[in-house]
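As structure tokens, the structure follows; a few thoughts come after it.
Missing here is one protein chain; the remaining ones are kept as they sit in the complex.
Moving on to subunit A:
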Amino acid sequence: MEGAAEPGNLAGVRHIILVLSGKGGVGKSTVSTELALALRHAGKKVGILDVDLCGPSIPRMLGAQGRAVHQCDRGWAPVFLDREQSISLMSVGFLLEKPDEAVVWRGPKKNALIKQFVSDVAWGELDYLVVDTPPGTSDEHMAAIEALRPYQPLGALVVTTPQAVSVGDVRRELTFCRKTGLRVMGVVENMSGFTCPHCAECTSVFSRGGGEELAQLAGVPFLGSVPLDPALMRSLEEGHDFIQEFPGSPAFAALTSIAQKILDATPACLP
């Protein structure tokens, strides 16, 4: 990689946040999506880069399945989700001919596409670029960090669920962040308990305490616990804007609080 960053397509992007886990299925894409929506509701211009090539979940979560990607003079135009163009998205999901087509690629080919996603998507002016990643500490993560490093990402949001088996993987992800010099902005604990809609009893479906323990262990901020929330689940399934539609829902408070912490932790822009 060349030393100084060429301005290129990320020149207008003020802050880059990676959402990582190490563990699969903890809610990285959910947190990426809801964080982007919350930041947008706070008046920010947001882009989401989905580098999960095998399991690209974000298009569906934002109701954007089947949208086409167009070329423009600066490369690929991201898919805009609204008329105001305040939220945009790039995902391999848009490049597949059929939605059920499997992307069966080995590392080098995945790396090449991720580099293209970083350098060849015409993001334009953005306050935040949220980068959703697949589980693990492998090709995609290394490629994304290498490609984004010259643009000095703000840091990483690390997502876990409360159980030991997640915390175990996420500890390794924290090591990965340390080794690659990526600052950890904080830990988010997802799927933190379920309140029975019939009797209001709260059950720790996936055990408890892992997120806070992890944050303490790693010496990073604990940003909050997001409970299991069927309204959130449905919004994601149906591609709705949860932040707009369910302000009274259990997960809303946690997600908006996390977004606020990110806003508070963002340094003021240099002129």
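FYI, a residue touches a chain if its C-beta (ideal position, glycine included) is under 8 Å from a C-beta of that chain, and two chains touch if they have at least 3 such contacts; residues count from 1.
What we mean here is this: contacts and distances are computed from a predicted model.
**Student:** Looking at UniProt, which of "Cytosolic Fe-S cluster assembly factor NUBP1", "AP complex subunit sigma", "Tubulin--tyrosine ligase-like protein 9" or "Response regulatory domain-containing protein" names the chain we cannot see?
**Tutor:** When "Cytosolic Fe-S cluster assembly factor NUBP1", "AP complex subunit sigma", "Tubulin--tyrosine ligase-like protein 9" or "Response regulatory domain-containing protein" are compared with UniProt, the left-out chain turns out to be "Cytosolic Fe-S cluster assembly factor NUBP1".
**Student:** So one chain is hidden, and I want to know which residue out of A:F94, A:F176 or A:F252 touches that hidden chain in the complete assembly.
**Tutor:** A:F176
**Student:** Just to verify: which one of A:G12, A:G136 or A:G209 makes contact with the chain not shown?
**Tutor:** Answering carefully, the residue with contact to the hidden chain is A:G136.
**Student:** Of A:N111, A:S192, A:S249 or A:T266, which one is in contact with the hidden chain?
**Tutor:** Answer from the full complex: A:N111 touches the omitted chain.
**Student:** May I ask you to list the residues on subunit A that touch the chain which is not drawn?
**Tutor:** Touch with the absent chain occurs at residues 22-26, 29, 54-55, 57, 60-61, 99-112, 115-116, 134-139, 141-142, 146, 161, 164-165, 168-169, 171-176, 179-180, 194, 196-199, 201, 203-207, 228, 230, 233-234, 236-238.
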